[in-house]
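Since the structure comes first, as structure tokens, the remarks are kept for the end.
Omission of a single protein chain aside, the complex is shown with its protein chains in their original locations.
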Amino acid sequence: MTQDPNLTAPVGAAVSEGAYVPAQLPVGLRRVPSGVDEVTTEHLVVNFGPQHPSTHGVLRMIIEADGEEVVGAEMSIGYLHRGIEKLAEHRRYNALGTLMDRGDYTSGIHGELAAAMVTEKLLEIEVPEKAHWIRSLMGEVNRIASHLVWYGTFGLDAGAMGQFLYAVRDREDLLDILEAVSGSRMMFNYVRPGGVLADLPAGIDQKLRAFVDIFDVHIEEHDQLLGGNEIFQSRVHGVGVIDKQTAIGFGLTGANLRASGVGFDVRRDRPYAAYEKLDFTVPMATEGDCWARYAVRMEEMRQSVRMIRQCLDGMPEGDFTAKVPKVLRPPAGEAYAAVESPRGEWGVHLVSDGSDTPYRLRYRPPALYALQVVEAIMPGSLIADAIVTAGSVDLVLGEIDR
Amino acid sequence: MNPILVACLRVLAGLGLMLLNGVVLIYMLRKVLGHLHVRLGPMNVGWHGTVQTVADVLKLLTKEDPTPRAVDKALYFLAPAVVFIPSLAAYAALPFSKTWAMADLATGLLFTFGIMSLVPLGILMAGWSSANKWSLLGGMRAVGQQIAYEVPLLLSALPVVLMVGSLNLNDIVAAQDKLWFFIPQFPALLLFVVASLVELNQTPFDMSEAESELVAGFSSEYASMKFGLLFLSEFSNLFIMAGLTVTLFFGGWSLPFIPAQIQAGFAPIVFVAKTYLVIFFFMWIRGTFPRVRVDQLQQLGWKVLLPANLAWLLVTGVAVKLVEAVAR
Amino acid sequence: MQPDVTAITSALRSAGLTSVEVEQTSLGVIVRAQNAELLQLLSALRDSSSEFTFMVDLFGVDTGELVEITYHLRSLSRDEDVYVRTSVEYDDGFPSVWEIYPAALMPEREVAEMFGLKLSGHPNPKRLLTTDGLEPMLLKRVEIRSAEEVRSR
Partner (left out) sequence: MKLWGSGLVNGLRISMRNMRRGPITLQYPFEKLELPERARWTVVPLSDAQGVPVCTACGTCVKTCPDHVLALDVTTNEDRSKHINHFSYQLGACMMCGLCVEACPFSAIAMSHDYELARVDPDTLEYDLITDTPAYKPKREKPATPDAPAQPASASEGDAS
């Protein structure tokens, strides 16, 4: 699939749209009593999850169905709640990454980066150039790995099986690379305030180049296997439409927002790390349906491959970390830093009181906002569509529940 | 010999064949899906995991068999049998060779379709009696789709019958000694494969056990060998449908360019080999395609397959008459 | 990134909100609002020419005396962020803003649950993350297990 130039988000978030006005109560179950139709029927309330093959993690979707049609939906979350925000009040600043990893466990680098950036903002640490580039490089590697999980599980939601394994195969290669760089496959703890844990290991350059060369072929295969399949197309076109106003009103970010026709990308509009120096386009679609979200994410993976190549070519020499004290004590104050995680804007709002632990750490979970909009648009669709819609917005429960 | 004894022996042979088939097909499914998914499938029990399925059957047999409290007991226990018996009986008419068939029925094709259409009844019983929402939805979907696709399935076999002029499966095979019917009847083959995929609850039409929506569908509440029977009948149906495909379109037990006397010796092997190739194709589809939606399935059945079948039937009928007129 | 303080102040004044304070801090522009005029303030910001139509986040902070709730708003058309901050006494209530920003639906429930506040005007004001009977976890007086307790487990 070639990229349509019209599907690129305009530079600068130039969107001027009216506000979303909720037409009716967008949440909760209708609980329609039996016998309201001409035929006496009863609505079936089914629990999708917390243990169910289709839910991503431990999401519980309470769906009220009239036959196969969803008439009301409620999302029940909290089955994975670990109190990360409270725990963060008892962690030193350079240990915050361990908590962030466990938030969105498919894109730990981004969470660590957000926590490190907000600490650097408070401490006013100047990060060396090379650290910026390593952060961008690892962020993009992690983004592809995370999008591959989404791609695989999205296909599983639609009932396909093969592509999940192919996606996981490619992700394994990326996890091997991430393990070689950071020492762990998921809980990286790699990005630290002031820079990164360690320099890129020897030989990782060739490994990454070999991977992106293969992945150039594989991404087209992925796209043809799932996106080219007519059955899949008929499942996602026009399904789960989130229009522009709804997307803005419900606070969607990332690929979900861009699929609804709003071109905001933190990497481009609030540049951090080395993104200012990288050449990439921000894919966008206007339909706002599941297909648009699919197309945007597939294109994001291609852009990530481009950025990985640029990072490898342009990697500067120098230190990988600034000189920072072992125990960080930022001055009292507040700061907010945001990164573009695979799921959207992952912001960390930190309140410091001058001690070696944060006074309050709030992180903005992009998937939580995506979850709310799913709850709002689900009524009126079929059960099968509801599953696909929930899969298309890329929910990670570790992040939603924190 | 006593004809009753012979009949009993034939039924036993059919049962043995079905069980063996089930075991082999489950192993094959695991291996085919495994390799399609760039992994290996079972490897440790026996050479390349060959005995794995036997071990699993033994596990199923010795497993605890809990009965949920809320089930409708009579239907719950009857349903696996109602699913299992038709798929056993459907073996009767399959011609493994000219002489190797459990019953050489004059209306073999009709018998097979007729007996196979009992399966949805058992599935509905299983889904309803389980007192489970997933089971109920799965059972309803299964019945909805299987009843909807009975007609296209039969209609897509009809052009072949028109060409042969007989419902006997052996006659149909014999009529293909010069040309296998998949060449003149290619559209009918496509329609037949689609309809039989629906009948079999196979991906992309596995609505009734769509695991991302309905967990395990109608078989959610079944455990132990009751689940084993449901599972086994599914694989046996797979073999029957693939066997019918081979019989109707790929020349059954016959091979081209080989004298009939030589063929007779290994005709059953040829038939089974062809059937397994068709089954491989079904599994290939299963490892690749996503699932269609319920309403799309019904639309495909009524709005596409049925008119297409009727149109092709008309074409075939006219062509057959024309050929007859020219030949006369 | 940073909106103009005077522009926001004048926009709010013209909307009839004369008592709000707008200040520039290291975090950004913070509009301090009374609990009672919060809804009016937020809809004024949303409908102002700056178009703060997008709610980024909403969270509470226990300052030790009361709970401060911060609404992080963004104008996508101007690429500006503004923070609206209101304070609530312990065990007191705060109004739901979901009709202005539907994005607040779940974060509001979370704030109410985590700080032991009452939520008014919300369509589904149930607990979100934890089970009934748990203490409001993000209050400073609620301790998590200390290192000694962890070891003596």
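Note that the chains are named A, B and C in the order they appear, and that numbering of residues resets to 1 at the start of each chain.
The working rule: contacts are C-beta pairs under 8 Å (C-beta built on N, C-alpha and C of every residue); 3 or more make two chains touch, one makes a residue touch a chain.
In this text, all values refer to a predicted model and were calculated from it rather than measured experimentally.
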item	value
Among A:E42, A:D216 or A:E230, residue touching the chain not depicted	A:E230
From A:P50, A:G83, A:G183 or A:G333, residue that would touch the chain that is not displayed	A:G183
Missing-partner contacts on subunit B, residue numbers	34-36, 38-40, 43-44, 284-285, 287-289
On subunit A, residues whose C-beta touches the chain left out of the figure	90-92, 94-95, 97-98, 162, 166, 169, 172, 176, 179-184, 187, 189, 197-198, 201, 221, 224-225, 228-231, 233, 325-327, 355-357
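What we mean here is this: only the chains that are shown with their structure count from here on.
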item	value
Selected pair, greater C-beta contact count between A-C and A-B	A-C
Mean-CA-position distance for subunit C and subunit B (Å)	61
Distance from subunit B to subunit A - Cα centre to Cα centre, in angstrom	43
Per-residue multi-chain contacts in subunit C, two or more chains	none
Multi-chain contact sites of subunit A, meaning residues that touch two or more partners	none
In the complex, subunit C residues that touch subunit A	1, 25-28, 46-47, 51, 53-57, 59, 61-62, 70, 72, 76-77, 79, 81, 98-103, 105-107, 114, 123-124, 127-131, 137-138, 142, 144
Partner subunit B, residues of subunit A touching it in the complex	44, 46, 52-54, 68, 155-162, 165-166, 169, 225-226, 229, 231-232, 234-235, 382-385, 387
Residue numbers on subunit A that touch subunit C, as the complex places them	12-20, 22, 25-28, 74, 77-78, 81, 83, 85-87, 90, 248-251, 262, 264, 269-270, 333-336, 345, 347, 349, 351, 359-360, 362, 364, 368-369, 371-372, 376, 401-402
